[in-house]
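One protein chain is absent from this view; the other protein chains keep their places.
Just so it is clear, A and B label the chains in written order, and each chain counts residues from 1 on its own.
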Amino acid sequence: MKRNFLSLSVAGAVLALSSVTVLSAGSIASASTLTAVKFVYDFPGPDMEIIPVVVAQKEGFFKANGLNVSVEFPPSTSLTTQLLTTGSGDIGFITTSDMAVAVEAKAPVISVANYSMTNNWGLFAKPGSTLTLASLKGKKIFSWGDTWTNAMIPFVLKKAHLKASDITIVTGANDTPLLMNGTINFTTSTTNYAIPGITEATKSAPVGIVGAAAGVPNVPVWVYAVTHNYANQHGKNVRAFLKAIKAATIWASSHQTKAVADFMAAYPKSGYSKFYSTKGWALTVPLLTNSAGKYFVQTNKQWTTLATALKSVKLIKSVPAPSTYYTNKFLP
Amino acid sequence: MSSSSLLELRGISKTFASTTALSTMDLTIERGSFVSIVGPSGCGKSTLFNVLSGLIQPDGGSINLEGRDVIGATGHVGYMLQKDLLVPWRTVLGNITLGARLKGKVTAEDRDQAKGFAEKYGLGDFLNHYPSALSGGMRQRVALMRTLATNHQLLLLDEPFGALDAQTRFEMQQWLLQVWRDTQRTVLFITHDVDEAVFLSDRILVMSPRPGRVVDDLAVNLPRPRTLETLVSPAFTEIKSKVLHQLHHERAL
Partner (left out) sequence: MTKKKLLLNIFGPILSVVVLIGIWQAIVVWGNVAPYIAPKPWDAINAVTSNWSTLAPLTWWTIKETVYGYLVGALLGAFLGVVLNKIPLMQRVLYPLLILTQAIPIIALAPPLVMILGFGVMPKVVIVAWIVFFPVTVSVLDGLNHVDKDLMTLAKVFGANSLRRFVVLEMPAAVTQLFSGLKIGATYAVTGAIIGELAASSGSSLALYQRSASGSLDAAGVYGTTLIMTAIGIVWFLLVVGAEYIATPWQRRSTARQWRRGAKPVVTNN
């Protein structure tokens, strides 16, 4: 769902290394009192969704909760759960669909908190284009080829009464230039990534059909996850992590300019402009709380809905009890 | 030009930048003769061949081969070096017919001629072999057959047996004489080996050190066919000592 998949993988690896060194160097003094936690992002390179973690690092929220958190980036997408199970990471940032396939594959991981609360995924096109479910037939639609996108597209087709062969799914390294020069008709993404990207390239907002309008189930997209082992043995760390993240998220929501500046300072070579990150973060903030204004809280319903949906598009074979997927017991 | 002379050089000279490799040279070669050229290293023997074959342009003079002026032209002599220069990817047959291939297509006649040479001179069973399967002497034979197969009257052989062991070399010398007699070619033969020159030739040209010029022109009136007996005959020794004297006399100067 994120942009620049290939080119970022290299940059990401370099950044991951440098940020780890910088952080460990800066925390020598307090190393003895702080507990080290390795956070693994869902993508090879950093982008604005990592702002809560960066802010918690930079503004001292982790420290205040006794943690020294380092950030790792996976070598490619969809490897985060594996990195958790092999002990290369402690707390991971993954999509809910990653979570579902991990459980299906009997990987011992569990979601400990929602990151976002609603499904802001959909189809997007250049400003001024016609993008309706009726206009999809025969079009070239861009996909990142990740599990989430693979899971969502069948719902769009169902709602549009189309067969898979009615559209052409193309996959590549970066969607925006392809969209701009007409190589593809539509792209798939989430609002907080697509809108800043296309706006930046065209100077006006893209058209899109998102969430229910695109026929996709309304479930959270991203969660924080840990292995069962880590949850059992280091529940204290998980709780401290979420407490720090909650404080950082609240701070980053009310100090958005400052939060983006922290991100830009931590990752000056992320490949994203200040404009992109600012707009992206502004669009992310409203996704982070539920209708009651609460952070993190997961429900049986969200997981059952997701699992049922994934089963219906044959990405998983069975729908397990929702408690297999998640626990709210570490919420602050 | 007399009716029996094949080649006439008049006033041929060659200077490379500052070194004069050949000073003005006049030379007449009779058709069907076997003429050796001896002389110290670097005296311009190969340069003479290169001028004759058309590889390099002389500074002046004329070359007349069978009544034609051939200065600067190529494709009128057979030429063979110490290195056999067989191409590894062509068979013996393919190597013998290389000259024909280099001028166009190898015809059935070319092939028959090559087979004829090979069979006559003991390589009939090796026509389909690659050079890598041949001994040094066999390779040199193939190289000579390739030279013959170009069907030029004049053959320029530049130390062709220089790399062979003594025994093989003697066999090759005898063989060369047989070939020469059979095919009635005219041979210009460069060698360091005075024995070889005397054994093979009708005539020996002795060259001076650089700048090269012919300082002696000796007739070898030993009877043919020449055999092992020839090598130990007093006449052989006499001519050999003349050549050696001439070479050393020149060197002492």
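In this text, a contact is a pair of C-beta atoms (placed from the backbone, for glycine too) under 8 Å apart; a residue touches a chain by one contact, two chains touch by 3 or more.
Remember, it's a predicted structure, so these values are computed and weren't measured experimentally.
Asks: Going by the contact rule already stated, which one of B:48, B:98 or B:164 would touch the omitted chain in the full complex?
Replies: B:98
Asks: Check each of B:33, B:47, B:113 or B:150 against the chain that is not shown and name the one that touches it.
Replies: Touches the omitted chain: B:150.
Asks: I'm checking contacts with the chain that's been left out. Which of A:33, A:130, A:181 or A:291 qualifies?
Replies: Residue touching the chain left out of view: A:181.
Asks: Sort through B:128, B:178 or B:227 and give me the one touching the missing partner chain.
Replies: B:128
Asks: Just the residue numbers, please: which parts of chain A touch the chain that's not shown?
Replies: Counting over the whole complex, chain A touches the hidden chain at residues 6-7, 10, 76-79, 81-82, 85-86, 98, 101-102, 104-107, 140, 145-147, 150, 168-174, 177-178, 181, 183, 315.
Asks: Touching residues of chain B against the unshown chain: what are they?
Replies: Chain B touches the missing chain through residues 53-55, 74-77, 79, 81, 83, 85, 87-91, 93-94, 98-99, 101-104, 106, 108, 115, 119, 124, 127-130, 132-133, 150.
The working rule: only the chains that are shown with their structure count from here on.
Asks: Chain A to chain B: how many Å between their CA centres?
Replies: 85
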